[in-house]
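Complex shown without one protein chain; remaining protein chains in place.
By letter and in written order, the chains are A and B; residue numbering begins at 1 in each of them.
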Amino acid sequence: MSLTKVSLTNVVKKQYVYKLKAYSQVFMSLIFLQLLAVFFSLNGVGGMAGGDESIDVEVKYFSSDYVTAFTMLWGFITAILITTKAYRNDDFVFVTNRVSSNLSNAVFLLTASFIGGITAMLSSYLLKVIIYYFISDVPIKSTTILEAPLELLLGIFSTFLYIFLFCALGYLVGTLVQISKAFTVLLPAAFFGGLILDGLRGKSGAIAYVFEFFFTESSLPLFIVKIIVSAGLLFSGAFVLSNRLEVRA
Amino acid sequence: MLFNLDGTKPIYIQLSEWLENEILNGNFESDQKIYSQYQLAEIFNINPATAAKGLNILADEQILYKKRGLGMFVVNSAKEMILAKRKNQTLKRLVQEIVLEAGRLQVSKEELIEMIKTADIGEAEK
Partner (left out) sequence: MSVIECNGLTKVYGGTKALNNLSFKIEENKITGLIGRNGAGKTTLLKIIAGLIKETAGELKVFSEKPFNSLQVSANVIFLHDQMNLPTALNLKELLETAASFYPNWDRELADRLLDYFSLNPLQHYNGLSKGMKSTFNMILGLSARVPLTLFDEPTSGMDAAVRKDFYRALLKDYIAYPRTIIISSHHLNEIEDLLEDILLVKEGKELHHMPVADLKEWAIGLQGNTAVIGEWTKNKEVIYTKSIGIDQSYVVVRNHFTETEGQRARNAGIDITPVTASDLCVYLTSKTKGGIDDVFNKG
């Protein structure tokens, strides 16, 4: 029997198609989480109240921020999920090596982020519809897609990039945990410890700085570059680290 | 299964004997192609290499000859050779065993000859 010769791109393509089907449950959880976020948003995502002798004023405002936040969280968790044994080992039943496995995971996460971005934007419309019908007297901003198409597209695009960044982070975290269980404790400890330290010191610490680095970037091209480079670094880190991982049951 | 699997005789030897019987029965004429190792493997549910071993025994005894790339063929005087071999080796050995066993059971040679005479082989005198 003659040997088959395979190319990396070919295998990655086949694995990607395989994963779209095999990992399809993540999209169920996506919808579920986003609906949950919509539900939570119905009581307003922010507001204030005040008044004096004759008037009471209560302000609530609604936005799809919760949905976006939940979706980013979903991206993070999904990425961790696909680094776990059960999902990783799915590749080894068929044709793979660690490089192709990681690459197809990255492309899968890219697709997932994209879908997440679109559905997040769509949820904002869902929210508007629910508010319009069930909560009275709320002024709703821009009800048609055509009114500000560029803004919509920009919204989808940046949400997509954010989600992808969280995916990259989750992938690295998941890979670290696979390498050593110690990280299950170390990483949250480092993160929360850092937050606490930031709070105690009273000024912007490392973690706050990271948030600012991305969330306050106003130039689009620069933003894109920042995300791509950071995601690239995170994924590369994960790739290198996972190269020596054995397949255990 | 088609073979005696209690281990007394190796399978490839049983196979070679079966092939000899096929030739004696006239199923294969001189210069006719005999079963290939793959066909035998399928018929008897054994590994082709084992089947090849059985064929090679007969090739070594010059009962079969090999044509490169075409397979094994029956030699011209195969039938006679097989009969002669059976008579000289197999039958002789069986006779020895019977005599030995008879001796162990303290059966005399005369008794033994009687037993042979009255043995029913299922057909009239040839």
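Keep in mind that, in the parts below, a contact is a pair of C-beta atoms (placed from the backbone, for glycine too) under 8 Å apart; a residue touches a chain by one contact, two chains touch by 3 or more.
All figures in this text were calculated on a predicted structure; none of them were measured in a lab.
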Identified contact with the non-displayed chain, of A:Met48, A:Val93 or A:Leu150: A:Val93
Contact partner of the left-out chain, one of A:Lys21, A:Lys181 or A:Arg201: A:Lys21
Touch residues of subunit A, complete complex, unshown partner: 1-6, 8, 11, 14, 17-18, 21-25, 85-86, 89-90, 92-100, 243-244, 246-249
Touch residues of subunit B, complete complex, unshown partner: 7-8, 10-12, 38, 41-42, 45-50, 53, 100
